[in-house]
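The structure appears below as structure tokens.
Of the protein chains in this complex, one is absent; all others appear in place.
Which chain is which? They are A, B and C, in the order written, and residues in each are numbered from 1.
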Amino acid sequence: MPDQRADKISNWGKWGPEDEIGALNYITPDKIVAASKLIKKGKVFTLGVPLTQDSDEPVFPGRTPSIRFNSIDASTFLAGRPLLPGGRKGASDWMGLYTHGTTHSDSLGHTWHDEKIWNGYDEKVTIGGMAKAGIFKPAQHGMVGRGVLLDIARFKGVEYLKAGEPVTLDDFKECAKKEGVNFQIGDIVIYRTGWIPALFKYPELKKAPEFNEPGIQYSLDFLQWFKDTAISVIAADTIGMEQTISTAPEEKGSTLPFHKYLMRNVGVYIHEIYWLEALAEDCAQDGVYEFFYVASPLKIKLGTGSPINPVAIK
Amino acid sequence: MPDQRADKISNWGKWGPEDEIGALNYITPDKIVAASKLIKKGKVFTLGVPLTQDSDEPVFPGRTPSIRFNSIDASTFLAGRPLLPGGRKGASDWMGLYTHGTTHSDSLGHTWHDEKIWNGYDEKVTIGGMAKAGIFKPAQHGMVGRGVLLDIARFKGVEYLKAGEPVTLDDFKECAKKEGVNFQIGDIVIYRTGWIPALFKYPELKKAPEFNEPGIQYSLDFLQWFKDTAISVIAADTIGMEQTISTAPEEKGSTLPFHKYLMRNVGVYIHEIYWLEALAEDCAQDGVYEFFYVASPLKIKLGTGSPINPVAIK
Amino acid sequence: MPDQRADKISNWGKWGPEDEIGALNYITPDKIVAASKLIKKGKVFTLGVPLTQDSDEPVFPGRTPSIRFNSIDASTFLAGRPLLPGGRKGASDWMGLYTHGTTHSDSLGHTWHDEKIWNGYDEKVTIGGMAKAGIFKPAQHGMVGRGVLLDIARFKGVEYLKAGEPVTLDDFKECAKKEGVNFQIGDIVIYRTGWIPALFKYPELKKAPEFNEPGIQYSLDFLQWFKDTAISVIAADTIGMEQTISTAPEEKGSTLPFHKYLMRNVGVYIHEIYWLEALAEDCAQDGVYEFFYVASPLKIKLGTGSPINPVAIK
Partner (left out) sequence: MPDQRADKISNWGKWGPEDEIGALNYITPDKIVAASKLIKKGKVFTLGVPLTQDSDEPVFPGRTPSIRFNSIDASTFLAGRPLLPGGRKGASDWMGLYTHGTTHSDSLGHTWHDEKIWNGYDEKVTIGGMAKAGIFKPAQHGMVGRGVLLDIARFKGVEYLKAGEPVTLDDFKECAKKEGVNFQIGDIVIYRTGWIPALFKYPELKKAPEFNEPGIQYSLDFLQWFKDTAISVIAADTIGMEQTISTAPEEKGSTLPFHKYLMRNVGVYIHEIYWLEALAEDCAQDGVYEFFYVASPLKIKLGTGSPINPVAIK
């Protein structure tokens, strides 16, 4: 059941009663200018996973992979349809997907408890489309700032974290210390578990009877830490960003407790299903774990989230 | 009919026989570092149009607007479904859209003539999904660099260009001169017609018997200019980026002749359906028409294009 | 506002508190056997409209036409994919559509007023999928019986009824008398306005500023007539089956008042967007306006309706 102590760790009203973008407000123009100075090598990393339209796609239980069909291509003309005026030909396609079914940004209203979502909006604004705290406003605003990578798998010396394995606040702090990373207001914090690559590499992981990913383990302290460090986004290379079935004393057996409190109370965005292999390799080589970061959700009116292909630039 | 003179203005093979990203190759790491210096105010402009799911959406004839449905929301629990473990609730959605049906990047293989697409790949690679020169490779690579805005509507002193109105190479050059813009290798060149905003503001424009947008008017000289200036992307606030029904002597009556030659022969990316109002206003105010630019297509395997919400940062 | 007098014309509870198929219960096995005797010529009429995927499709405002894409076809093999084992090739497709967006059967829960749907089920059963009185149960049951055609357009001597033109209960009775049709318990009653064919033939009809179809004009008497005659289905060749904007004294300005009362209170099914031209022609020629009727909705769990291609056999 929801925990009143967790609800006291809150940023409701901090940016006014009409706010729909929460912790993105931390990223002031000066922070963007400062973050841009991190671009030193001119190297670009794209952090989205492929949309493959098949069962390889890492999707949450109950969702189906994306679909994609050509509406026209070279065969259209082979089949006898006249060329377009001037002798032109073309190929186009249509696609369908769960907005949370590939690399994506949640909106702040995506999950909640009791009858209120982020900033105290009534949960009824979610019905039939997210009328408040949806993905449209942050998509309009942009998600641009300083990103940092916590390579937890490397820090722990493993290829990938095991199913259900917790990542504690201490892990976060020690990994950051080892990497020489400090946390700054407005940061986009990305942590690496190796889980998504492992799902592709070891198909038997998908056959586990229970969906139970590794990830950050909820605690009141960890929630408070998010509020105090004032980061704007937390992202991971897992489908659900956090430990699926909580082993935390405060939330034993809850699923995804950070989803319950973090967006709703603190206004921090959750990004999921990242592909971090090339970025992590580069960070390990040059020892620089900070970068300029841009994610740009589609401006989906009423949307609960949006697919993104985030970009890290060093 | 396709023009052999135009086919001689070509970059095939320039980046090897296996290349699938064309003019994006121009954007070397040093250019990205240089472009990052344009971030001075920390101001972000997102250039995508809203996905509204209704007939407001500016789509090419024959395509339908996007669709979006909630798969779960607060009503699910109001209707009696048990809360998720721990008392959590959530809202999610699914969407379907033409990949070229909102602000998007074409892939280099999107249009062509005769039996060859970009870099000489046989047109059969487009069948059932773009196996070569599709959107996957540029999505993996990233589209990051220096952007420049040519505000043609402002240059011409009009709110928006009229249906079918041509924008000539001279317009481009003079507008750039007036704005103090020089063109650099690898640039993302965006020009503003005011057409998309006008479609929203003046619905009667949509009722024209013929689909005929304003835009750059094809000529061999203009095509050669694209090759010589070595830009990587050309974008506009229209559905088709260029004059729909060509009034060019070389291509009288052709539709979208740049689509026929520019991607196929020269390897320049076409981006369409931009929303440029806020960016244009800012440029007019501070007189700075260059900026750091990031667009990040989704990594759609076999995709012919991808929706994007491009970001300009000044 | 809903009319309490109309709510007294009710069949709630008539077939038990668990009933989900309403007036279909009238069609007892003996009636099916009797109806089968109407098959005398062995002539089959299919009453669905084509699914064309384009703006020709007659859909209710706010819905979009169906979409359909090939997932594989001859071009797949032309493009170099190996033949299936044994040298086989194939073509398949995927489609998306509003279940009420082509010829279809509504479920009894499709429309209602106040907080109750058919048989008194709470309206919350409609949320996220129709858990009661949806299309699944009637699809499982089948819609088989005696059909009768009232050719109102022919009766009135017009090619098609005008926009908003009312069809009264007297029209119904007199048309039936002229045709020699009596009404029997459980009948599927289909009436013809000529409207759908006119939409195809006279595109300007679609451009009317207001969506306002011709059709049966609501009245308490007409509602009572439905209850008393005990028919099971009412169908028409319009998108909404009834006069769109009511000119009835009891429901002035209401839209689709039969939709408000007929399914909810009386349990009569509404079928829409029929194509009746060939059937009507045949009936006019042989003077026989009754036939064996089969419609077979898909067994869509939680569905609010289903596309059908109804069959009339004489």
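As a convention for this text, contacts are C-beta pairs under 8 Å (C-beta built on N, C-alpha and C of every residue); 3 or more make two chains touch, one makes a residue touch a chain.
The structure displayed is predicted, hence computed values, not measured ones.
K.L.:
Just list which of the chains on display the missing one touches.
P.N.:
A, B, C
K.L.:
I'm checking contacts with the chain that's been left out. Which of A:Val33, A:Leu78, A:Leu169 or A:Leu205 qualifies?
P.N.:
Checking each option in A:Val33, A:Leu78, A:Leu169 or A:Leu205, the one touching the absent chain turns out to be A:Leu78.
K.L.:
Can you work out which residue in C:Ile32, C:Val158 or C:Leu205 touches the chain that's missing from view?
P.N.:
C:Ile32
K.L.:
Residue-wise, where is chain C in contact with the chain that is not depicted?
P.N.:
1-2, 28-33, 36-37, 39-46, 48-53, 63, 66, 68, 70-71, 73-75, 83-102, 109-114, 123-124, 126-130, 136, 139-142, 144, 245-246, 251, 253-257, 259-260, 292, 294-305, 307-311, 313
K.L.:
Could you pull out which residues of chain B are in touch with the chain that's been left out?
P.N.:
Interface residues of chain B facing the absent chain: 67, 69-71, 73-75, 78-79, 94, 96.
K.L.:
Which chain A residues would touch the chain omitted from the figure, given the whole complex?
P.N.:
Its contact residues with the unshown chain are 54, 62, 64-65, 67, 70, 72-73, 75-76, 78-81, 96, 124-125, 127-128, 131.
Basically, only the chains that are shown with their structure count from here on.
K.L.:
Could you please state the distance in Å, as a whole number, between where the Cα atoms of chain B are centred and where those of chain C are centred?
P.N.:
That pair's centroid distance is 44 Å.
K.L.:
From the mean C-alpha coordinate of chain A to that of chain B, what's the distance rounded to whole Å?
P.N.:
That pair's centroid distance is 26 Å.
K.L.:
Can you list the chain A residues in contact with two or more other chains?
P.N.:
Chain A, residues with two or more chain partners: 70-71, 73-75, 94, 96.
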